[in-house]
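Here the structure comes first, spelled out in structure tokens, and everything after it is commentary.
Other chains of the complex are left out, but the ones given are in their true place.
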């Protein structure tokens, strides 16, 4: 009861997610910023694709941090509290779509955040990254 | 008239509030971030329970700081000014529910902020923490 | 190879370390700020004892973060790089004594940082906190 077992992505695992997400974004023709974080919200892997918005570097990372903190995909917070939550977390909690927890055997092992496309495109790329890892497990 | 007497929570007092709040959160099965601040808004005691959102570390503390600053429970600011107040205080004033002043004999001696549950759950845990201290006075 | 098993302190475990450190500091008559972080450097538990320096809140936490990042007690970095490392990590890496990794069965599960006394006193309190947990395992 003083310690608990957890599982974390290795950097190899994070690179699989990153490569899977890059491949999807290239296929869609939509350059993206893609961030992978561990369960503590620390950056594990990142890429900014040619043509992706430079400011999406920040939002992609915050989407990943938000997803791993709240344990659900980003974008589902009620409108009347989303700005309050962003302000109360020094801008770190974002309700933009594109952050998704990475789940292996029903356990969250990290999260991916994608930004520079539309919210729908960002989610699609995030899911492709996760699927690339799940296919290997 | 040049000095005034105040009463402040000791760290033992803060730990009683913290333990009371943890016990309630465990009973409810809702992991929480719990922050206790003194009347100066400085952190006295803190815990992040297993499974609580990591970003709630920041918002729980801001709830406590807001409650001790405004001297009333958080969440009662009018909607048309809540964002303006947050921005004008560098994000520190939050109108999220879950911050409650700690009152002993009608005197505010600090505040507790709770975050990671619903607003209602956060308030319930905060009140249980305060009640644990009041029961000993 | 895509995932790795780790162990983390629970909040119960963190509270044992905190209480053990408080007991030692009270016995020594030296009020302290005491921070416990997990392996990701996120705050798990904190106390500021009566009379402890308010600015030590920040340094105690950074000592814990530094210890869990570098995986050794703080204070051992060579003098010719200590300031450079602090500046290159936005002030987060500190070479002040008082941060110690929490090791259970030769595995690091978090860290404790103590500040407000002398370096030697801070280390003594940190070790007492860790010993309190190890005695229960």
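Order of writing sets the chain letters: A, B and C. Residues in each chain are counted from 1.
Heads up, the rule we're going with is that a contact is a pair of C-beta atoms (placed from the backbone, for glycine too) under 8 Å apart; a residue touches a chain by one contact, two chains touch by 3 or more.
None of the values given here were measured: they were computed from a predicted structure.
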item	value
With 3 chains placed, the number the full structure-file assembly comprises	4
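In this section, only the chains that are shown with their structure count from here on.
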item	value
Superposition of chain A upon chain B: rotation angle, C-alpha, nearest 5 degrees	90
Copy pair chain B, chain C: interface residue numbering same or different (half cut)	same
Length of the line joining the C-alpha centres of chain A and chain C, rounded to whole Å	30
Centre-to-centre distance between chain B and chain A (centres being mean Cα positions), rounded to whole Å	31
Intercentroid distance (Cα basis), chain C paired with chain B, Å	24
Of all residues in chain B, the ones touching two or more other chains	50, 54
In the complex with chain B, residue positions of chain A that touch it	4, 40-41, 65-66, 68-71, 81, 83-85, 87-93
Residues of chain A that touch chain C when the two form their complex	1-10, 12-13, 16, 38-42, 104, 109, 133, 136-137
For the chain B and chain C complex, residues of the former touching the latter	10-11, 14-15, 22, 40, 42-50, 54, 57
